[in-house]
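Take a look at this one; I'll ask things after.
Omission of a single protein chain aside, the complex is shown with its protein chains in their original locations.
Should a chain be cited, it is by its letter among A and B, assigned in written order, with residues numbered from 1 in that chain.
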Amino acid sequence: MVKSEMAKPLLDRDIGASTPLSVLSCGDTIGILGSGDFARSLAARLLYSGFRVVVGSRNPMRSAALFPADVEVMSQEEAVKRAQVMFVAIFQEHYSTLSALSDVLCGKTLIDVSNNPEISVNRESNAERLAALFPQCIVVKAFNVVSAWALQSGPKDGNNQVFICSDSPDAKSRVASIGRSMGFIPVDMGALCAAREVEQIPLRLLPLWRTPCALALGLFAFFYLYNFVRFVLHPYLQENRNTLYKLPLELMNVTLPCVAYVLLALVYMPGVLAAIYQLHNGTKYKRFPAWLDKWMLRRKQMGLVSFYLAALHAAYSFCLPMRRSARYQILNDAAKQVRNNVTSVWVEDEVWRMEIYVSLGIMALGILSLLAVSSIPSVANSLNWKEFTFIQSQLGFAALVVVTLHTLTFGWRRAFDGSRYKFYLPPTFTLTLVLPFIIILARVILLLPCINAKLLKIRRGWEKNKCVTFTAPSADCAEGSSNV
Amino acid sequence: MVKSEMAKPLLDRDIGASTPLSVLSCGDTIGILGSGDFARSLAARLLYSGFRVVVGSRNPMRSAALFPADVEVMSQEEAVKRAQVMFVAIFQEHYSTLSALSDVLCGKTLIDVSNNPEISVNRESNAERLAALFPQCIVVKAFNVVSAWALQSGPKDGNNQVFICSDSPDAKSRVASIGRSMGFIPVDMGALCAAREVEQIPLRLLPLWRTPCALALGLFAFFYLYNFVRFVLHPYLQENRNTLYKLPLELMNVTLPCVAYVLLALVYMPGVLAAIYQLHNGTKYKRFPAWLDKWMLRRKQMGLVSFYLAALHAAYSFCLPMRRSARYQILNDAAKQVRNNVTSVWVEDEVWRMEIYVSLGIMALGILSLLAVSSIPSVANSLNWKEFTFIQSQLGFAALVVVTLHTLTFGWRRAFDGSRYKFYLPPTFTLTLVLPFIIILARVILLLPCINAKLLKIRRGWEKNKCVTFTAPSADCAEGSSNV
Partner (left out) sequence: MVKSEMAKPLLDRDIGASTPLSVLSCGDTIGILGSGDFARSLAARLLYSGFRVVVGSRNPMRSAALFPADVEVMSQEEAVKRAQVMFVAIFQEHYSTLSALSDVLCGKTLIDVSNNPEISVNRESNAERLAALFPQCIVVKAFNVVSAWALQSGPKDGNNQVFICSDSPDAKSRVASIGRSMGFIPVDMGALCAAREVEQIPLRLLPLWRTPCALALGLFAFFYLYNFVRFVLHPYLQENRNTLYKLPLELMNVTLPCVAYVLLALVYMPGVLAAIYQLHNGTKYKRFPAWLDKWMLRRKQMGLVSFYLAALHAAYSFCLPMRRSARYQILNDAAKQVRNNVTSVWVEDEVWRMEIYVSLGIMALGILSLLAVSSIPSVANSLNWKEFTFIQSQLGFAALVVVTLHTLTFGWRRAFDGSRYKFYLPPTFTLTLVLPFIIILARVILLLPCINAKLLKIRRGWEKNKCVTFTAPSADCAEGSSNV
């Protein structure tokens, strides 16, 4: 058996021995068909990972200059003969150009790295097409989620997983091993038909953000319309006052915090529901309903959208006094005050109310910004579980409480002021308070010693009824600092 | 000896050979006792890392569905028989349930991954208890700092270290090797009694942030009280003027920058002290006093708290003109101006002072925000040592100078205005200037060519007196771009 250099870490006794080490690529030989951006980056990465690399090109003379010096560029046929495992780094529409190689390819392992430009449902995967074209080869789908750029700069956190599928477990094992050597984390996706799913992965656009963003948009539309009726339509119909100028800025500024507030409440709702569910079933081993699982997995995104809208609300608020409208109103009020011969318009109550709610608003944004920062992947990775939970769960809940106080100070009296109920519609802030109130109340109840103790017991594995019909537990990520 | 498949990277000559590769798990067999979240994530990670995995469960039928298909789930006894190394992934309170396995476990290596829900001092560690229960086994404490979630998503920067301790160096070496294969960085913590410390690690809550936060809180309390006396108590006692409404916002807004400013000065103080210490001792090889070491290690956190408070100060300042109190004051002033028949209240001096100090304030915050961004781990990692030092040390010091100018412009004249000395207390900003002034002065002196040259010489290893009693040097992280 030929000795694998790669597995052998620096044996200093080897110097001067009879089997000299080759150049930097000291491992086995991997082949690449193709000479595009991806092929070149792949060749370099394989080389740095300790493999020998041969490239098969239709025009070896022209291509050789594109590759690192240690890569051997040759005709496609020669390359196939040299390596047992071939990366197929050409566009899917050109697969048929390989048919001339059918004979030499026989028995080889082909790695399909291709992607499609568009998501297409109910279509055969590229990898399956390749397998159909070369039935004597073993086809493995892998590395399609890796970009040429990621290959160049080396695998990184967050994009270091490669998804592998094939009908041959052996071939899958080999390719997984190559991936590991290159610094990637291989993930087994099963048989080759899974390539349909694997090929969709790099075409997905922020899947976890869709629901939170749609929710935010829906809430925005609702609250903007609601505020339009109260602040623009009502004055126009009742007092014939034109306040359309409020549309671009003031209406935005009262709508954004409503959406942010409701979204923040929705971040802490599934935790409460999960606790109730676990208490009701007396076990943590009963799987949550799918919608609750999905909701829990999107809490981070919902929280970040909430923070984003709250920050926009702050920016809009900061701009209020710089507007022409604010200036004109002050000037007119001053003129009016002089006409009415009033010395002081100071209203102590109004002053206090505003000083307090502005201060609370800044504090809430300050706390939320800590949550946002701790959501940056590299910051989150530097925290242990207890720290992450403290920030995301406890500080986050504190933010919800401070926002509630901010909202209450803003409009407490208005809730009981009949003149604020325009067209019988309650003030907007009263509407937004309902959900957060319920959630804060539920959290307080769950913290009562008798209930909390039972919940902790359940989360450490206790079960009300050991004979309960078993269903697989969900990945209960949000709770418990202790392993197991 | 059985050949280890894992160490063998893709040998392409093997295809069709007589020793076929197994399924994706091509390495040695590792056992896991337990079927909770951690056990499941661990099984998957071991599998992806190339090991064969057997799981021992009290209810193999029920548990099998929870694990990846390539994991073999069996009775605890069978699993123990199959593997030499067993992860014990059950809660510490259930360790005694394993006593029935005493015989089969004899001679095996047990990896204790457990954590406690609370920090408890002077207690035996879980790992020591396990070792006491199974004296015929070799117990290794490891992987307790890794969460189920981190196992699922793969080791990442910042949480890729695993702390290992055991009384058996051999077993430690084995477990370290497993950890390396899984992508973690093993750190040897010594004998098994070190498990007490290792079990505390995941229970710690932001240890590096405690002193800076406590310091900030202390300074905040002091300055808030000081400002309360000057801005609220004094007007009330001397002029019977009620300015309590300033408590929630204005007092916050004058207190926050004081704390931020003093904290920023404290970030650059230990560097100055270290330089003086090194100059005084004529060597860099004399260890700094412990308090100075501790202080230097918390500079980043102090700087970030300072930036955070400065940003809050900015937000409070942006809100000043939107308040009712500001509006009422302008209206009343306008009425007064009209009554007094004054055409223009323009004071050129006051205009200039404010335009300059607002502009300087924004610049200081702008510079500090660069420091904050470069403190994000993944940004810091993308900088070389020289770049990081330039931003954190030079830009940061520039920020200190700009903040000092901001403070001086704000209050220069007030420092010499007797009426500002309420109850003989100097204006707050005068107080805050003391420390930064000393530090800026000291840095300027240290930059004098004669002193700077000596310091550089010392930092490149020169020693005043080679015969000085030797003590271990501290990790002098802040200085010197050159290695060695």
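Criterion: a contact is a pair of C-beta atoms (placed from the backbone, for glycine too) under 8 Å apart; a residue touches a chain by one contact, two chains touch by 3 or more.
None of the values given here were measured: they were computed from a predicted structure.
**Student:** Considering the complete complex, identify which of B:A64, B:C213, B:L233 or B:I356 is in touch with the unshown chain.
**Tutor:** Spelled out, the listed residue whose C-beta touches the missing chain is B:I356.
**Student:** Per the definition of touch given earlier, which of B:V104, B:L133, B:V187 or B:I451 contacts the omitted chain?
**Tutor:** Selected residue, touching the omitted chain: B:V187.
**Student:** Among A:A148, A:C193, A:L233 or A:L425, which residue is in touch with the absent chain?
**Tutor:** A:A148
**Student:** Of A:L233, A:L279, A:I330 or A:L405, which one is in contact with the hidden chain?
**Tutor:** Only one of A:L233, A:L279, A:I330 or A:L405 touches the chain omitted from view, namely A:I330.
**Student:** Extract the touching residues of subunit A with respect to the undisplayed chain.
**Tutor:** 5, 7-13, 15-16, 20-24, 26, 34, 36-39, 47-50, 62, 65-66, 68, 70, 89-91, 113-117, 144-149, 152, 154, 156-159, 183, 201-206, 245-250, 252, 308, 311-312, 315-316, 318-319, 321-328, 330-332, 334-336, 338-339, 376-379, 381
**Student:** For subunit B, which residues touch the unseen chain?
**Tutor:** Residues touching the hidden chain, for subunit B, are 1-2, 4, 6-7, 27-30, 50-51, 83-85, 107, 109, 157-158, 160-161, 169-170, 172-174, 176-178, 180-181, 185-188, 314, 317-318, 320-321, 330, 333-334, 337-338, 342-348, 350-356, 358-359, 362, 365-366, 376-379, 381-387, 390, 456, 460-461, 470, 472-473, 475-477, 481-484.
Throughout what follows, only the chains that are shown with their structure count from here on.
**Student:** If you average the CA atoms of subunit A and of subunit B, how far apart do the two points sit, in angstrom?
**Tutor:** 24
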